[in-house]
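Below is one structure, written out as structure tokens; comments come after it.
Removed from the display is one protein chain of the complex; every other protein chain stays in position.
Chain IDs A, B and C follow the sequence of writing; residue 1 opens each chain.
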Amino acid sequence: MSSTWKNRLTLSLFGESHGTAVGVTLDGIPAGEVIDLEALQAFLDRRAPGLFPGSTPRKESDVPQFLSGIKDGKTTGTPITAILPNLNAHSADYDDFANIPRPGHADFTGHVKYGGHQDRRGGGHFSGRLTAPLCVAGGICLQLLARRGVAIGSHITELGGVADPPFDEMVAILNRTIQKQDSVGGIIECIAIGLPAGLGDPIFDGMENRIAGLVFGIPSVKGIEFGAGFGGAAMLGSEHNDAFYFDGDTVQTRTNHHGGILGGITTGMPLVFRTAIKPTPTLALSQESVNLRTGESAMIAVDGRHDTCITPRAMPCIEAAAAIAIYDAML
Amino acid sequence: MSSTWKNRLTLSLFGESHGTAVGVTLDGIPAGEVIDLEALQAFLDRRAPGLFPGSTPRKESDVPQFLSGIKDGKTTGTPITAILPNLNAHSADYDDFANIPRPGHADFTGHVKYGGHQDRRGGGHFSGRLTAPLCVAGGICLQLLARRGVAIGSHITELGGVADPPFDEMVAILNRTIQKQDSVGGIIECIAIGLPAGLGDPIFDGMENRIAGLVFGIPSVKGIEFGAGFGGAAMLGSEHNDAFYFDGDTVQTRTNHHGGILGGITTGMPLVFRTAIKPTPTLALSQESVNLRTGESAMIAVDGRHDTCITPRAMPCIEAAAAIAIYDAML
Amino acid sequence: MSSTWKNRLTLSLFGESHGTAVGVTLDGIPAGEVIDLEALQAFLDRRAPGLFPGSTPRKESDVPQFLSGIKDGKTTGTPITAILPNLNAHSADYDDFANIPRPGHADFTGHVKYGGHQDRRGGGHFSGRLTAPLCVAGGICLQLLARRGVAIGSHITELGGVADPPFDEMVAILNRTIQKQDSVGGIIECIAIGLPAGLGDPIFDGMENRIAGLVFGIPSVKGIEFGAGFGGAAMLGSEHNDAFYFDGDTVQTRTNHHGGILGGITTGMPLVFRTAIKPTPTLALSQESVNLRTGESAMIAVDGRHDTCITPRAMPCIEAAAAIAIYDAML
Partner (left out) sequence: MSSTWKNRLTLSLFGESHGTAVGVTLDGIPAGEVIDLEALQAFLDRRAPGLFPGSTPRKESDVPQFLSGIKDGKTTGTPITAILPNLNAHSADYDDFANIPRPGHADFTGHVKYGGHQDRRGGGHFSGRLTAPLCVAGGICLQLLARRGVAIGSHITELGGVADPPFDEMVAILNRTIQKQDSVGGIIECIAIGLPAGLGDPIFDGMENRIAGLVFGIPSVKGIEFGAGFGGAAMLGSEHNDAFYFDGDTVQTRTNHHGGILGGITTGMPLVFRTAIKPTPTLALSQESVNLRTGESAMIAVDGRHDTCITPRAMPCIEAAAAIAIYDAML
């Protein structure tokens, strides 16, 4: 289970943050599709650290090596596997607190689940590093979707508690947070346009279930809402309902509180969802924790490399998850 | 796909609102478990209309008939199938607007997906009626969980835009809404206590993914958040992180912003999530829509039986979904 | 797992031989397909006892009641559920040997797996009775395949050790076996014609894997071979290889040792496979067994109704399994 998602497409993620490599196998992509590796790299670079203040100084290789499934720039129809070697893993950063789980992180639950055998360096298999291969798979799907008239984008609608911050204010928020040695979270809105009506299936295989199933695979995501979402729960039915009308031969809605999905199935209106990203749990500030070996309380402060805020880097990951779910529904 | 959810348990829902029956097959429940049919019925009765003002006057049979899998009051280990016959289907209520999709409902998307062949009477397979068999499956899981020390409950944290309304105020909100011939939504908080640490798997099979995958199978759910959720995105890391401490031999956290889940895996703290329920789309008020046959605009007002607010009736459905996801993770 | 098969279609069987009913949920059939219920019944009647000597005198209801998914004679696109009530269950036949497992039957393994809680009357969920709902699902797929130019048939190539017996000899074999109070097995060859080339997928999702996965769901099947099968293992490569040639624009093969499948994928030649059916294990002859309660050895002789040979009745079951696998691969 766990690291494999299987519908029409099969997506299998593997690797640990400080192991040899992380990677992905993506099965079910049709044969003969051109993959633009330069465009894919540009997409992956949006996930890489360095574009915003306060991102980890860890130097990562986000250049995928394709082992199978692509030949002469085109898909072969059989499984596509890409690996991303881990170049710059400073395991020593983590040695000091091998038995002290970071609050808010999966160190403790990984310890319970795997009995201490997990590779906990850098979060191991729970690391945000695993979103790199997710973005490889999603980036491929984005190219195939674009060819079919579907575009997906995202933007930050809240950062550090500030709604719709302009770029300069985002930079200011991040710099203030760096100085406090603290971290902030945010909310990302993702929109897909150009979708045909009729994608998705009722009940457990609706577009909401599918997208949520992938998006909660991104570390730090703690909530998702579609269309008017939680705000819509406070509206009257007469306000929330989106009136249908004909635009030529096409049925459209005058408003889009439904976020492009009714009964789990796309209406053809823009598919809109928002995702809550919690503040990065790893902090240089000293935090209360426990020593799992000695059974005593302990303090932990992590001086190593970590992000002040992963929200900006999470944008391509959210888009990737949406692209996989939507392209899969079109197969 | 669609109506089958498959992990360790397999859950398959079937039926249409105004067809012969709705039902469920639940496979994977261990043999020899006593099923208390009276307690199950009491649970199902919480979903039945009539407990709150403004619920549909439709008389439904929420008494399941078990066809297989239970013998002499105990599970046999093989698939449990229960059906709930549809006694009181007033199809005539829906005849007038056979080609006019109700705004906010799945009439339009069902039409697109099934080319007009779907059984659209009463919403067909998209009807809230399908939550009755979901509650049968969930009610069974709740009994098995109780036997293993896990309890699940829920309450309404917002109704018609009012936060934490006492019961009398809920009744007042509903009565006001009935008079306006309108509808309201709400937010339900669900809590599971007594969970062991270590349930769930990383990435795509975490508890958040599993619960979301089931909860979005309930009609009208448009959002889900775990722990501090969307509110948590506005907190600092130092505020949001939950400090670990030892309570005897057990690791606990001083706060529970993580909602009992870290890295997709339970910590042993209460598992907490909230679900946004949109206002009921079917209204007696006249709404703008289209006639799919003539291609012209049309107005629609539904005089038939429908709920002013499904939030109260959704509570056992949410608990059922949570119970299935959690019990499955314990297998 | 167990009783659910899931690919593009989802097929879920439920029920026990002497319970209330057996049934099936089939999800994934497109909307708007006409289902000819008379033709379906004629297909189901081939599975019913009575066409050959030595079939069980048990009177079964093989008339399915459709609960969902079919409206006005057409599929709605949502799950099709059919149940077949168990009319004539003589549980008393089985009371005498509640703790004595029949040799060759699943009584013993069911007891181990379900700790004695299984419904063992008439074999419970392991009964051949479960092939009735399988045939309902398969019979629907056969109609859809016929509409797409695919026909599936089967014949007995061995009965009681006699190869290619004419009908009169089959009757004689069965009558001789009845007199000896014994039972016989047989081999069924199944052929599908009209298939397009290109169905199936490499490695674990080839047509051989898919068909085998369904065919071994039929009780008493102990072997399957495709094309030349076990006999082909004794041929030279130069004999076994089927030469390609053009018949107009179509690539065909001069022989068909490959049975219509290469690399798991159809070639467009007839798909041919044979299935070994073991002799019916339930016998009126006295057989050595054990008493699971007392821990002592015991003899068992079953006077109740049972088949001398299930091979003739297994033919439509094999065709049903093939039809499901093939139609699924065409979706």
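Things worth noting here:
Heads up, the rule we're going with is that a contact is a pair of C-beta atoms (placed from the backbone, for glycine too) under 8 Å apart; a residue touches a chain by one contact, two chains touch by 3 or more.
Quick caveat: nothing in here was measured; it's all calculated off a predicted structure.
The chain not shown here is touched by just one of B:Thr78, B:Thr109 or B:Thr177, and that residue is B:Thr78. Among C:Pro101, C:Gly122 or C:Pro165, the one in contact with the hidden chain is C:Pro101. Only one residue from C:Glu38, C:Asp72, C:Asp168 or C:Asp249 touches the chain missing from this view: C:Asp249. In the full complex, subunit A makes contact with the omitted chain through residues 1-4, 6, 10, 12-16, 19-23, 25, 27-28, 31-32, 65-69, 71, 74-81, 83, 113-119, 124-125. Listed for subunit C, the residues touching the missing chain in the whole complex are 1-5, 7, 11, 13, 101, 103-106, 108-110, 112-113, 125-126, 130, 158, 160-161, 177, 180, 182-187, 197-198, 200-206, 208-209, 212-214, 216-217, 219, 221-230, 232-246, 249, 251, 253-254, 257-259, 262-267, 274, 276-281, 283, 285, 287-290, 292, 295-297.
In the analysis below, only the chains that are shown with their structure count from here on.
Taking the mean of each chain's C-alpha atoms, the chain closest to the overall C-alpha centroid is B. Looking at which positions face the partner, subunit A and subunit B present mostly the same ones, since more than half of the interface numbers are shared.
Relative to subunit B, the chain whose mean Cα position lies farthest away is C. Two chains share more touching C-beta pairs than any other pair, namely A-B. With centres taken as mean Cα positions, subunit C sits 37 Å from subunit B. Centre-to-centre, using mean CA coordinates, subunit A is 45 Å away from subunit C. Each chain gets one centre point, the mean of its Cα atoms, and the points for subunit A and subunit B are 26 Å apart. Subunit B has residues 1-4, 13, 113, 125 in contact with two or more other chains.
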